[in-house]
Structures are given as C-alpha cells and as structure tokens.
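The complex appears here minus one protein chain, its other protein chains still in place.
Now for chain A:
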Amino acid sequence: RFERPKRLFSSFRRHAVTRSMASDPAAAAAEATRFDFLVIGGGSGGLAGARRAAELGAATAVIESHKLGGTCVMWNAAVHAEYLHDHSDYGFDVGNVRFSWETLKAKRDAYVTHLNRIYRNNLDKAKIQTIQGYARFTDDPEPTVEVNGRKYTAPHILIATGGQPSVLSEDEVPGARLGITSDGFFELETLPKRSVIVGAGYIAVEMAGILSTLGSKTSLIIRQTGVLRNFDAFISTNCTKELQNTGIDLWKNSQVKSVSKTDKGLEVTIVTKDPEKKNDEEKTSVIQEVDCLLWAIGRLPNTSGLNIGSMGLDTDEKGHIIVDEFQNTSRSGIYAVGDVCGKALLTPVAIAAGRKLAHRLFEGKKDSKLDYSGIPTVVFSHPPIGTVGLTEEEAIKARGKENIKIYKTSFTPMYHAITSRKSQCIMKLVCEGKEEKVVGLHMQGLGCDEMLQGFAVAIKMGATKADFDKTVAIHPTSSEEFVTMR
C-alpha cells in the first residue's frame, strides 16, 4: 500500500505552476502539465471535489467550458403568486396585481452572476487552477486530457461533466427544434402567454407549476396517465391531481407529433391514445398560438466530446459513465461523480460524492465513499413534495407484502382555514418488519420542502414508527402530523 506524504504535494504544486508559465506553446503541446488532481467539469460535484482535494494538499486544476456553478430562484416567485391570491382572505387589500418577468429575470441573473463570482473566488483562494475550454482525452498511454491545444495529466482524473436536457431529433418530431429546454427557460425574456410543456418528470412538473402560477396559460403533455411515475403512487396520483387543481391543462396518454411555426406563434400537433379502446386509435388535436414549447423529456450525460472511448471507460446505453461504489470507473486513475453517472441526480449528492472521493485519494481514507441509500429529495411543485427511502411498491417488492405496513394521512393545512383557495397535505410512512422500521417517507403539502431534512436524519439512523410516536409534536405545524399518525 503506497501512501504519499503530504509534503510532496506542495512541491508538486509550485513545480506545476512554474512549468505552465515558463514553457512556450509548442513545447507545452508536446509536454503535458502535471497536476495531482485534474477535474473535468466545474459544477457542484467537480468544484466540491477539487476544493476538498486542494485543502488536503493536492495540486488541483478544474477544466470548465462555461460558467461556474448556478441555481434557481424561480419557484419562490411562483409561491408569491399563490400567496397574493390568499391575501384578501387574510384581510389584506392588495388592489391591482401584475407580474413583471423582466424584473425577476434581472434580479435572478444578477444573483446567479454573484454566485459565479463566489465560486471563482473560492477556487482562486484555494489556488486551484481553472482552465477554460472543452476537455478531450488523448490517445496517450497515460490518461491525458487536451484543452485548446494544451495537454494536462494527473494520476487522478475526475470526470464531473454533468448532463444536459434531451432533445428529440427532427426525424422523430418535425419541428422539435422550435421548442426550448430548461436551459432555454432561463433565457426567456418575458412570461410566455401560452406554454406547452412536454414531460412527466420533476423538471416538467416544476416548470409547468412556475409558468402556470406566474400567469402563463399552460398545458402539460404526458405519455401516460400520471406525472412522477417513479415516485410513490400516492405522490404521483396526488401531484397529478394538484396540477389540474391549479389550472394546468393536462393531456394524458398524449405525445407531440409535430410542431410548426405560424406568424401567430407555434402550432403544436398532439396525438392522444385512448387506453380504453383496444385498437391503436389516436385522436389528433392542435394547440395554437403557443409562444413557448418546452421539452422536459429527460437528461443525458455530457460524455460525447470527451473521447472516453479511448480510455476504455464502461458506459451504459445512454452514455452514463459506470462507476463502482467508490466512484472508480473501469480505468484505474479515472473517476466520475454527479449527473454524468446517472445516479441520484442531485446537487448535494454530487458534492458529497466529490468530497468523499477527495478524502479517499488524498487523505488515505480508503473506505471513504457516499452511502446512496436514504437520500432525501424535494420537488418544488405546488405544493412541494418531499420523499426519502423506498416507495411502497419498492418496499413490497424487496421485502414482501406481509412485512410492510403503511401509515397514511391527508388533511387541509391550517394556513387554508380562512382562504378560499385550498390545497391538501398528504403523508405516508412505509414501515418494515415487526419493529416497523421506517424505510420510506413520502409527502406533498405546504412546508414539505423544509420538513423533510430532519426526518431524513432520523430515518438514516434507523428510526421506527415507535420512535416517531415517541416524539412530541410541535404545534401548530403540519409536520406534527407525522408524529401523531395512527
């Protein structure tokens, strides 16, 4: 077992800097600049891994083709929309209300730029070299990456290039390119009057919710009968219902057949199957004067330009890099974290995995890895969804129906006691075995976004239904309903 003493790292760092500054372009192209840790991708996972490695003494560089970091404040704007509807019930005379997308976009963009600057400062403070450009693996025997004609190498290379929205080709759907993806959503300059969103995953649900609540007449096209089909059926059914309750025009069993441009906006042609009818009879409809068609049909890993084939890295059929529990790829010395691996596509997961890897590689903690079980997640729908652990279906499949007990409740949160607008709160606990260990928790309702974190800690600790019941409630809240379930 080879353990590097820390002192070596600092000498390497100075060495690397001197070399890249002193050499001329021609020489640099031939000779690769050497680091201890080379990170491809400056997103959540890449930056977290790079910064932790640098803290542990590794000479680190991050290669990024675009901007550093990024986040979303759109959901909060939409939440305000709902509150404004409730104001008069609570005694407020609000008069005339109008929404200005331009105001919001300006502020949001300013905040994102601010965050970009913070990330850049963090990297500079940590003396991590940032290399702007696209990385591509060369055919050199030792794993080497080329960016803008210059070569870089390291004994440890991390691929954290993330993912991007999937798009349909013109062959699959003529006119598909007339639509935008979530990336395009953040470029929008004004609120679309008429929106059509395609997809049933959480991105489609969040986008539809935001657009509709901010005042865009919104339709959501889904291939089957419900959204969030990988979530617990309780949530899937409820979320589908709440979307319709908030005024979103939901098209079930439907797909977009083609899109064309007219001077009044886009014309979206949709085919709907009737599941009742045995034949494949389809009904065709057209939505006209659409000013925003948004594809939210999935995400694909950013691996195409990397030339990972030359490294012999195993990937799945969609191009995700396959890794083991320690984030090792099939090639020694090359690792991958985050969305590019296709598992648990969440910022905190990428960050945690990146950090654990840094500790394993540069602190000698050979067991350092992220536990991917019990990862909590929130969907910022209206109202928000919180979920951690197994769905009822997964639990029954894994442990058998006789070993699973379900506790459920639904109620109208007190916030709605005096509002004309109502929303429900639903909660479910999936318990296993005689001791009723909680293996899954699912909920949708006001406040569920902030409620989940604490319960996730307890569930990770192995909490049972009895532990829930032993906890005294905090009153009046919605969360107390979890500790008083019958």
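FYI, a residue touches a chain if its C-beta (ideal position, glycine included) is under 8 Å from a C-beta of that chain, and two chains touch if they have at least 3 such contacts; residues count from 1.
Please note the rule applied: contacts and distances are computed from a predicted model.
Visitor: Between "Presenilin", "MTMR9 protein", "Thioredoxin-disulfide reductase" or "Cis-aconitate decarboxylase", which matches the UniProt record of the unshown chain?
Guide: The chain we cannot see is, by its UniProt record, "Thioredoxin-disulfide reductase".
Visitor: Can you say which of A:G41, A:P376 or A:G440 touches the chain missing from this structure?
Guide: Considering all chains, including the one not shown, the answer is A:P376.
Visitor: Considering the whole complex, which of A:G133, A:G433 or A:G454 touches the chain not shown?
Guide: Per the contact definition at the top, the residue touching the missing chain is A:G454.
Visitor: Where does chain A touch the missing chain, residue by residue?
Guide: 44, 47-48, 69, 71-73, 76-77, 79-81, 83-84, 86-104, 107-108, 111, 115, 118-119, 122, 346-349, 351-352, 370-371, 374-378, 386, 414-415, 417-418, 447-458, 460-463, 467-468, 470-480, 482-483
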